[in-house]
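Of the protein chains in this complex, all but one are displayed in their positions.
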Amino acid sequence: MTDIAALPPTRAGLHGNYLSAGHTVASWLFTTDHKRIAILYIASTTLFFFIGGAAATLIRIELFTPDSGILTADGYNRVFTLHGVIMVFFFLVPVVPSTLGNFLLPLMIGARDVAFPKINLLSWYLSIAGGALALYSLLAGGIDTGWTFYTPYSSIYSNSFVTATAAGIFVAGFGSIATGLNFIVTIHTLRARGMTWFRLPLFVWSLYATSLIMLLATPVLAMTMVLIIAERVFGIGVFDPERGGDPILFQHLFWFYSHPAVYIMILPGMGIVTEIITCFARRRVFGYEFMVYALIGIAVIGFFVWGHHMFVSGQSGYASLVFSFLSFLVAVPSAIKVFNWTATLYRGEITFPAPMLYALGFVGLFTLGGLTGLFLASLPVDIHVTQTYFVVAHFHYIMVGGMVSALFGGLHFWWPKITGKLYSDSFARFAAVLMFLGFNFTFFPQFILGYLGMPRRYHAYPPEFQVWNVLSSAGAVILAAAYLMPLGYFAWSFLWGERAGSNPWDATGLEWQTASPPPEHNFEAPPQVPEVPYDYHPGRESARD
Amino acid sequence: MKALFRKSALLPEVAAWVGLLVLMVVSLVSSYVPLGLGNGIANLAIAGVQMLVVVFVLMHLKEGGALPRLAAAAGAFWLAIFFTLTFSDFLTR
Partner (left out) sequence: MTDQAAIAEQFDDLAQQREATEIGIWAFLATEVLFFGALLVCYAVYRYQYPAAFLAAAREANVVFGTVNAALLLTSSMTVALAVRMGRAGQARLSGHALLATVALGLGFLVVKAFEYTGDIQDGLFPGPGFRLAPPQTQIFWSLYWIMTGVHALHLIVGIGVLLTIFVLLRRSAFDPRHNTTVEVSCLYWHFVDIVWIFLYPLLYLPGRS
C-alpha cells in the first residue's frame, strides 16, 4: 500500500488546492473543475433538500390531526406533489452522482478531470434551470397531480402549473443525461495506469451502473414530459381518452423511467456504503466480483420490472404476472450485496466512527425497505396495500432511510478530503444514531397504517388512525433535528476545524493518496495502481480469499 | 464544389446513396400494392435495411472500436425491452 509520507512532501501544496484556486463568484460559476462543480451541486441539492423537507413538514403537521388542519384538501395535494417532485427529480436522482460522484470519480480512477469538463458545468446549469422552472411553478401556485403526473388529469384537467414543472423536469433530465454520459466516458477512457476494470473501487462501479440507467431511462421520461406539455399547450395529445388515448400507456412510459430511477437513487448509495464498510472493518470487500456483477445486474434487471407499479391500473393480468416474477428476480442481486456487506464485517476489526454508523444504518433500513418491496412485488398482497401508507413507508425506507443515510455517510467519510478539515466525531455519531431512530420512528408507523388500510394522498383520515400518525409526526421532528445537526458541525469544522491529513481514516484508494483538499489537477504526479482494491492487510487476506 | 464531385465518384458513400434511394422508391411503390398487413411489414423491413446501410457504411460503425458498437447495441437492446414489455400488456389485454 502506497504510503503518503513516502511521497515528496514539498510537492503537496506547491500549487495550492482547488478551493484556493479562485475566490471570486465567477471563479465558481464558470469553473470546469469537477471538484468545484461538485461543491456547486452540494449547494444546490442542499437547497432543494430543505425545500422538499419544508413541504414534508407541512404534511406531517397536517396529518397530526384526523380532520383538516392547516391545509385545505387542494392545498394538501399541492404540498405533497411539491414534496415528491422536488425530492425525487431535484434531490434524490441527482444528488450522489453529481456531488460525491463528481468530486470523487476522477480522483478514484486517478484522472485529472472528467472527460468533458465543460459539459459537466453545463449539467449543473441545466439542473439549476430545471429547478428554477419547478420553483417558479411552486411560487405561482403549485401543482396538484402528484409526482407521477398521471394522465389525463395532468394533461387535460389539472388547473395547476403542470407545464412549467414538466418543462423543469425535462431540462433537468438533460443535465442528468449529460452527467451519466460524462461518467461513462470518463471511466472508459481516463483510468490511471494499472487501474484495470476489476481494480476499480466499487463506488466507481456503482456510478457506472447508475450512469447506464441515466443514459437509457431519462430520455423516455423527457419525451413523456414533452407529450404532457404538447397536450396541455397545443392540444395535440396522445393520452386524451376522448380520442382513444390510453392512460395506461402513459403509466408504461412513466414507469419505464421511474422504476429504474429508484436504482439511480440507490446504486450510488450502495457504492458509498461499500467503501465505508471495508474501510472501517479493515477488510477487503467480500466477493468483489459478485458486487460488480450485482451492481450491473440491478441496473439491467431494474429495467424489466416497471409494471409492478401498475398491478391495479387495468394492465393485463398476464403482464402483471410477468412483472411480478421479474420483480422478485431483481431482489437477488440486492440480497447478494447485503450478504456481502455482512460477510465483509465478519471477523473484521470494526470501529464505529460516524460514517460507519450511517453505513450500518443504511444496511438495516435498506434491508427492511427491500423486504417490504417483496410484499409489494407479489400480486395479491400488493392489491391489498396498493395506494396505502404501506407503499409510502416502503419507498421511504429505500430512498430516505437507505439513500439519505448513505449520502450522509459519504459526506462524513469524504468531508476531510473535500474540505481538508476534521469535524467533531461525537456530534456526528450522535446525529447518525438520531437519524436512524428518528427515521424508524417516522416511517415504521406508516407500515402499520398502510396495512390497516389508510390510503395515501388524503389530508384527512378516520380518527382510529390518529395514534400512528401522531407517532409518525413526532418521529419526523427527531428526523428533522438529525438532518439539521450536520449543518452546524460541518460549518464549524469548515471554519475552525482541525486540519485533516491526506488520509485521516487510513483508507485505501487513490483519492486518499493526494492532499486534502486535493490540488487543482488532483495529483501532483500521475498515480499508479499496483494493487487490488481495498488491500487493508497486504499479504494476509490475499492468501485467504 | 466541382472537385468534390470529381473525387467522390464511385466511393462507397455514393454507392450507399444509390442503394438508399432505390430502397426508398421500392418502399414507396410497394405501399401502393395491396398486401394487407404485408405493406407495413415491407415498409419497415426496408427501413431496417436502410438503417443498416447508414449505420455500417456511412457511419463507419464497423471500423470503430468495440465500444461504439456496444453503445449502439445497448440502444437497440433497451428499445427492444421497452417494446417487448409494453406489448406484454397490450397484446394480452
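What to note about this one:
Lettered A and B in written order, each chain numbered from 1.
Just so we're on the same page, a contact is a pair of C-beta atoms (placed from the backbone, for glycine too) under 8 Å apart; a residue touches a chain by one contact, two chains touch by 3 or more.
What you see is a predicted model, and the numbers here were worked out from it, not measured in a lab.
Looking at A:21, A:129, A:190 or A:460, the residue that reaches the missing chain in the full complex is A:190. Across the interface with the omitted chain, chain A contributes residues 106, 111-117, 177, 181, 184-186, 188-190, 215-220, 222-224, 226-227, 230-231, 234-238, 240, 242-246, 249, 252-253, 256, 521.
Residues 1, 3-4, 7-8, 11, 13-14, 16-17, 20-21, 24, 27-28, 31-35, 39-40, 43-44, 46-47, 50-51, 54-55, 57-60, 64-65, 67-68, 71-72, 74-76, 78-79, 82-83, 86-87, 90-91 of chain B touch the missing chain (whole complex, contact as defined above).
Convention: only the chains that are shown with their structure count from here on.
As a whole-number value, the distance joining the C-alpha centres of chain A and chain B reads 38 Å. Residues 67, 74-75, 78, 81-82, 85-86, 88-90, 92-93 of chain B are the ones that touch chain A when the two sit in their complex.
Residues 188, 212, 216, 220, 248-249, 252, 256, 303-304, 306-307, 310, 315-319, 322-323 of chain A are the ones touching chain B in the complex.
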